[in-house]
Every structure is written in structure tokens, then in C-alpha cells.
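A single protein chain has been omitted from the complex, and every remaining protein chain is retained in its original position.
Up next is chain A:
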Amino acid sequence: MAEAMVALERRAGLSRQVLVLLVLGALALASIVLFMTLGARGSWSFILPFRGKKLLALILVAYSIAVSTVLFQTVANNRILTPSIMGFDQLYILIQTAVAYFLGAHMLALMDPNIAFAIQLVLMVGFSGLLFYWLFVRSERSLYLLILVGIVLGIFFRSLSNFMQRMLDPNAFQVLQDTLFASFNDVDTTLLGVSYAIVALASLVLWRMWHVLDVLSLGRPTAVNLGVDHKRAVVILLVIVSVLVSVSTALVGPRTFFGLLVATLGYLLMGTSKHRWVIPAAVLMGIICLVGGQTLLERVFSFNTALSIIIEFLGGLVFIIFVLRGAAR
């Protein structure tokens, strides 16, 4: 009797997750279609490539931010921290600035943007790896300490970038500004090709260690008990996270709370923490927020407000609620 009940519950649970994913998929598809067609005037041969490029970039950003956030939360064994809250994307900006500062503007202007991006990516993976390795691998630390460290690091990186930007000569600053001013409205599409290739590679590595993810979310002691090489898994995942954050930051600039928003919605909608459900849900949620939101703002409200403000506002609310709920416990 009890077994039958459980079997029934499990079947119901399964269909709920599939159902939610189908609805999310339909909504994401609708946002994509609307984004491509709504308010289109003029020749399709212009509109399709123009909007298509932007669409591809937004989808890649949604994917990168959603996946990197969920992975990071699994590694940190915690639902409040995200790469951006821990200062990952500010670190990327700092590296971009430092490259411009030390290599000089003419070098940067002459260099193939793909190669410049590759250099920044390698530096980013190296530095973030070093920095977050001791935070998460060495020992278990208190959540509040980690949030504090993240906020301090974020501000520190930002101040350092600002300082370097002021020291740059105006020409170099001009070149740098071009790459720094990316946003949802003004996506930097020069790196689209190489970004897709890099994200595909990172996803391939992730695919091969798929089964480790659920075990890691049980916490370090249990994962080690079950035979996971914890240190190795965490290092590989942090590298993947750094790569994904670099790509999304290069395309649309830093986004503090977007990842938290979509990951949290993913967990909530799926009602489980199994990665095979949460990650697709978070990615679809990200596409709906970015592509759907951008369509709404561009076509319906004709740019009266910026999408990033709304998303950051909602994400910030989620963050505050989570911190307060954590404190109440």
C-alpha cells in the first residue's frame, strides 16, 4: 500500500517537472518568435540577421548565467551565493582593464578581438581559480563570512578597475570603453562566434561529469564518502564557472542578481534539487526573462526603461528575502 502510494507520488512528481519544463519551453519559444517578428518593418534580409545576432547573444548569456549560477551554488553548497555576488564578473572587468592598462591601447586596438578575449579568459580562469579555491576547497566557512568576502572583493575589484581606468591615457580608455559598455540593449556581438565555441566546450566537459553534480550537492563529507574526488571536481567546476561568467560578462557586462533570480526560480518550479531538472528550468527561465523582457521593453514600452534595472530589482529582492530567511532559521 505504502509502496503504491510512493510510486504514485513519484509518477506525479515526474510529470509535474516535465509539465513545467514544457510550459517554460513554450514560453521561451514564444518570446523568441515575438522577439524576431514583433514590430518588424522593412526588409527581412536586414531584420533577421540583425535581430538574430542579438537573439543568439541573449540566449547564450541566459544559458551561461543560469548554468554558472547553479553550478556555483552546488560547489558552495549554498543557495544564496552566486558567482556575481562573489565578485566573479567584477574580476573579469578588472582583468579587461588591466590588460588595456599594461598592454596599451594600440596593442588592444590592433589585436584580433578573439585573441584578446582568449588572453583575458586564461587570466580570468587562473585568478578566479586561485581566489575561490581556498574559499571552497580548504574548509567549510560560514555563509555570512562568504557573503562579506564576496561583497568586499566585488567593491575592491571595481575600485581597482576604476582607478586603472582613470590612469589610462584617453585613447586607451576609449578603446576599453567600447568593450566595457555592453548591456542587454547594446550586446557586444563581435565575440559571438568564439563565445559559442567556448561555451560548447565547457558544456561538453560538464556533460562528462554530469553524475557528480547531484552527489556534490550533498555536501563535501557525504560526497567524499561516496567516492567523489571532491577537490578535482570542484576545481573543474570552478573553471567552467569562470569561463561561463567571462563569456556572459564580455557579451552584456556584469549582472549582479540575474543568476540568483533564475536559479532560485529553477529550484522553486522543479521542487527538487536534481540537476537534470533544475539546470534546464533555470536556462529556460533565463531565456524567458532576457528575450521576453527585452521584447516587451523594446517593442511595447519602446525603451522607456532598462531591462537590467527591472531584473536586478527582482533579483535583489530574492537575495534580501533569502538572507532574511536564513537569519531567521
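A few comments on the model shown:
One rule holds in what follows: a contact is a pair of C-beta atoms (placed from the backbone, for glycine too) under 8 Å apart; a residue touches a chain by one contact, two chains touch by 3 or more; residues count from 1.
Throughout what follows, contacts and distances are computed from a predicted model.
When the unshown chain is looked up in UniProt, the name that turns up among "Nucleoside ABC transporter membrane protein", "Iron complex transport system ATP-binding protein", "3-oxoacyl-[acyl-carrier-protein] synthase 2" or "Aldehyde dehydrogenase family protein" is "Iron complex transport system ATP-binding protein".
Checked against the hidden chain, the listed residues A:Val215, A:Leu260, A:Cys289 or A:Val318 yield one contact partner: A:Val215.
Interface note for the absent chain: among A:Asn78, A:Asn114 or A:Gln165, the touching residue is A:Asn78. Within the full complex, the residue among A:Gly52, A:Gly126 or A:Gly271 touching the omitted chain is A:Gly271. Where chain A meets the missing chain, the touching residues are 2-3, 5-6, 9-10, 73, 77-79, 210-211, 214-215, 217-222, 224-230, 267, 271-274.
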